[in-house]
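Here we show just some of the chains, and they stay where they sit in the whole.
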Amino acid sequence: MLINCVAYEQGRRLADVPVAEIGSFLARPGCFVWVALRDATPEEMAQMQAQFGLPDLAVEDALHGHQRPKTEEYGDDTLFTVVHTVELSPTDEPMIGEVNVFVGRNYVLSVRNRSRQPLLGVRARAEREPELLQLGPAFVLYAIVDSVVDRYFPLVDALEDELDAIEDQIFEPGTQARENVKRLYALKRRVTQLRHVVLPLLEAMDQLTGGRVPPGFSHTQDYFRDVVDHLTRIQGALENLRETINTAIQVNLAVSTIEESQTTKRLAAWAGVFALATFLVGVWGMNFKYMPELDQPWGYPAALAVIFGACGLVGWRFRRAGWL
Amino acid sequence: MLINCVAYEQGRRLADVPVAEIGSFLARPGCFVWVALRDATPEEMAQMQAQFGLPDLAVEDALHGHQRPKTEEYGDDTLFTVVHTVELSPTDEPMIGEVNVFVGRNYVLSVRNRSRQPLLGVRARAEREPELLQLGPAFVLYAIVDSVVDRYFPLVDALEDELDAIEDQIFEPGTQARENVKRLYALKRRVTQLRHVVLPLLEAMDQLTGGRVPPGFSHTQDYFRDVVDHLTRIQGALENLRETINTAIQVNLAVSTIEESQTTKRLAAWAGVFALATFLVGVWGMNFKYMPELDQPWGYPAALAVIFGACGLVGWRFRRAGWL
Amino acid sequence: MLINCVAYEQGRRLADVPVAEIGSFLARPGCFVWVALRDATPEEMAQMQAQFGLPDLAVEDALHGHQRPKTEEYGDDTLFTVVHTVELSPTDEPMIGEVNVFVGRNYVLSVRNRSRQPLLGVRARAEREPELLQLGPAFVLYAIVDSVVDRYFPLVDALEDELDAIEDQIFEPGTQARENVKRLYALKRRVTQLRHVVLPLLEAMDQLTGGRVPPGFSHTQDYFRDVVDHLTRIQGALENLRETINTAIQVNLAVSTIEESQTTKRLAAWAGVFALATFLVGVWGMNFKYMPELDQPWGYPAALAVIFGACGLVGWRFRRAGWL
Amino acid sequence: MLINCVAYEQGRRLADVPVAEIGSFLARPGCFVWVALRDATPEEMAQMQAQFGLPDLAVEDALHGHQRPKTEEYGDDTLFTVVHTVELSPTDEPMIGEVNVFVGRNYVLSVRNRSRQPLLGVRARAEREPELLQLGPAFVLYAIVDSVVDRYFPLVDALEDELDAIEDQIFEPGTQARENVKRLYALKRRVTQLRHVVLPLLEAMDQLTGGRVPPGFSHTQDYFRDVVDHLTRIQGALENLRETINTAIQVNLAVSTIEESQTTKRLAAWAGVFALATFLVGVWGMNFKYMPELDQPWGYPAALAVIFGACGLVGWRFRRAGWL
């Protein structure tokens, strides 16, 4: 579906362009065309390919989707970029969409697939800053990628918040260790999924700044360095999360094991005290004829005293040893 | 076994060529010969070596098999490539076959060993696109490798499905932890086996795109970059699987330990309650002469009341502490 | 908030400069201006940007904060550096502030945000060594970074002391394993946080020494190599901490598990001894008519002797097996 | 001990050479001398050093042994290589010997120390292929290293077989977990030892193929690439083993823990059933005067019925919960 198709000159909006007339605008010097598609059909892509001379392999990638985030140069004047949009919650299955961007000398074509996040704001913001927009198609690519990357930050924050929430649980006495493990496991999967979105994009963006950059991107290096910087920060946070989750799983198990085994020990200690008591009452339950204490009036109270005394002594020693 | 041997010109099928006449076609400019062998015998290989002047070490590799996936240049005009075909299920021993491809200036020789996956489809598809096939032997190599790599994707999907199935089990109460561990272990071995097929191939294909490429491969770089891209995606999925399996083994053990120790704790708590009851009935089972309560009509019911009361109190406290 | 703004010539303080007159000093050859701001407002930054011609993206970074430590070149004559100040205790949440430094051909502008550590000492020390200060803005950057980095050392020492304290606990019998794990976990998070401050700064500083350095930094390479050296030392200590903490968590759990299970084993052994005794007293508590030993005067003492003898024997064997 | 000393011309054996006459053969153009020593004494090495002008440090290395596998160039025309021979079984301490090879423009000197694997076969095979042997000293080095590396493969196979055997044990019910751990641990040490033989050699051989190679080795690159290929395959197998052993240790512990704790749980459940029964018989063992059921003829059978009924009920519930 065509969202819009606009021609720009000197960073200013020139006109909304019908698709069929794109060619004439491409011919005007100092002018570039910015087309936005959404969930493009093969027919739309074929039309665009005809207008802009897009490379076959890239068009196929844009149609089939499920590519890794990447940046590919075709010949001297076409750059094909894939970035992923993510709608991620710490618990539900994330939805990963794609924005495919073709950048030529005098055009930008963005194709957004399987994503509910509109990019209209990018165009609006770019049009408000003509001195930047006149940097041309390369700047538009920056604006799109920057906007997508900015939406990663709240996702990382949400994952960090979930980790904090679980951490608070872990050292809580009587915690639901099993539930914690389950949440940590789910959280780790989320982090891994986000990493697979971020890491290849970081590599891809790194090719647009520093050292050798594709032709037409030398004047936007500072901008892409900024994007790389953001992605590096996100990546650092994700590595941090990943390692901390690993430790948290281990620590959660440790705390739970320690707690459970202390309870078991305590119950075993109680069982020991009662075993002593049961033995003693059994002694006086024996049926020997000549057990003189049985015939004394003080026998019963004395027996109870002995029992409670012995158990109390053992219990006190157990408590001193930290077992009760 | 010779599958077929065909000469092409301008990307179009020229003629089926008897092996003995290969030489004359090789001499025609703008023409190349594409030979396909299967489970080649030493005699067939010797014949081919004579026709194409194949390097000794590579021919030996193709005959003996059990090579790593790789790409080797011999002199200026011969490239020897080994890729592995895999038939893998998450539970059975995988079958790993090989496709050895020799690429020269004007010939392609593919030798498929120990593999039940035919490559006939590759030739058919290539012949339907003469504008691509006229890119020559390098394109044929791409078509073969691409076809093999495409068959890796369903394998990775099957492994991921198996992992999902196990994950669903892990957090199921009363799960068969032992069975889960066994499946995870088997799954991990499959992943490792597939990695040993994919990783070296990724490295090998990377040498055919970007930077310095062998002579005769400069015009097919975009195609091999596409293959590298697919392999990188597979590799990412395998790394993901590997790490997730490690975590799942750990988490499965954690969940099982937590569950078992809770049961043990609960049984120990019940044992504690009965230890108390047994002690109490033992008290009134003692044979002291002067135990006034024994002679009262209300003695028995009162004793039972005391027993059930005491046990109920302890049980209630245990339940409050989460032990029952 | 403007802290101070001073012009220097030949490494000597020339004059305190009102912000509005900075321009005239910048025009003097061999003279540079060093401005220090703290928690700068957008207005102050705009003023500075006008005076020094600072790049937009860098100014935005300095205002918004939450950047990674980094070094960025803008054009040929501006270097933008971010370093983090840390106030960290092994137990409390650390406070991370930033020092943003803009270095030009003839000016230095430092902006300190969210940090309670004043940098006044840096200026005082620099002014006492005019032969160094005349190395110019690059040296001032070194002096600032060096001062910040020097404050990392006591943090690392504090973390190492905390680890030593926990280690002493781990092998103490009857230790609070749960508490140790909690402290180790908190400590690990501190280490991770400090790593995220140190590692990017190490990378950034490495760009100012050895190989290619930005223009205007070739004569200060030895100084920045010194900073890199300090940071490498800190990084080594942090890696060391990280790995040791991981091992300590594992070892703490091991020691605790071993201790708890020994106690459980010991209690179970005691329970076994009492189970034997209880069985024996039960035997003579049976109500069979013809149990000849019950009628003997020596029956009771003999029974007690048998009981204590049997239990003593079992207890002695258990002790020999290391179970008691 | 001198094994043999032969001069070759055009790849053909010229004559057995007495050590003292080596010099005259070295002077003949197109001729090279191949000397083999075994457990060389300092005197023999000194003699060789005099004949060939070997570098001091390399001679010292060859005498003292215990070097890492390596390749070192001395000046423009001497290459010193150390490879390790291994006699390794999965259970016994491995024996690691060394082959030191000096390669010059027109000589090869191999010194085999602490190794029972003769290299005579290498010379025999080389002499049967004069067209290869005429490639000169570099080819001889290849032939020696190739022969040593070929002997690594059965070692790796033996280690993999041992792992397979242990794996079969792990999931066997009632397995000897302790014995498995012990075997896995021993196996891991073997793998580590073999890695320390293979990895440095891989690095060393890599220097003789691709990119820059020492003078005199440019025409043998394909051969050394073949060796590198074999070593890479071995290395991959070792990495695989290493990781699988780690997982196997973990999994073995998991399976054993799960099995043991299930047994403990089951025994605890049985203990619970008997605790109930013991309590009930205790009730009717109390000595209260007014316990009407004691006086009924149906009392005893009814009591037994109650006891077995109650225990059966509890046992049935335990079984349903998977505890029995």
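All chains are identified by letter, namely A, B, C and D, in their written order; residue positions are counted from 1 within each chain.
Keep in mind that, in the parts below, contacts are C-beta pairs under 8 Å (C-beta built on N, C-alpha and C of every residue); 3 or more make two chains touch, one makes a residue touch a chain.
Because the structure is a prediction, the values reported are computed rather than measured.
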With 4 copies in place, how many does the full complex contain?
-> 5
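Keep this in mind: only the chains that are shown with their structure count from here on.
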Per the touch definition, the chains contacting both subunit A and subunit C are none
Inter-chain centre distance, subunit C versus subunit D - centres from mean C-alpha coordinates, in Å | 39
Whole-Å gap separating subunit B and subunit D, where each centre is the average of the chain's CA atoms = 24
Give me the residues of subunit A that touch two or more other chains.
-> 250, 257, 261, 264, 268, 271, 275, 278, 282, 285-287, 291
Using the contact definition from the top, classify how the chains connect: line, ring, star, complete or other.
-> line
What are all the chain pairs that meet the touch criterion?
-> A-B, A-C, B-D
What residues of subunit D sit close enough to touch subunit B in their complex?
-> 171, 222-223, 225-226, 229, 232-233, 236, 240, 243-244, 247-248, 250-251, 254-255, 257-259, 261-262, 264-265, 268-269, 271-272, 275-276, 278-279, 282-283, 285-291, 321-323
Flag every residue of subunit A that touches subunit B in the complex, lowest number first.
-> 55, 57, 67-68, 70, 72, 74, 174, 177-178, 181-182, 184-185, 188-189, 192, 196, 200, 246, 249-250, 252-253, 256-257, 260-261, 263-264, 267-268, 270-271, 274-275, 277-278, 281-282, 284-287, 291, 293-297, 299-300, 303-304, 307
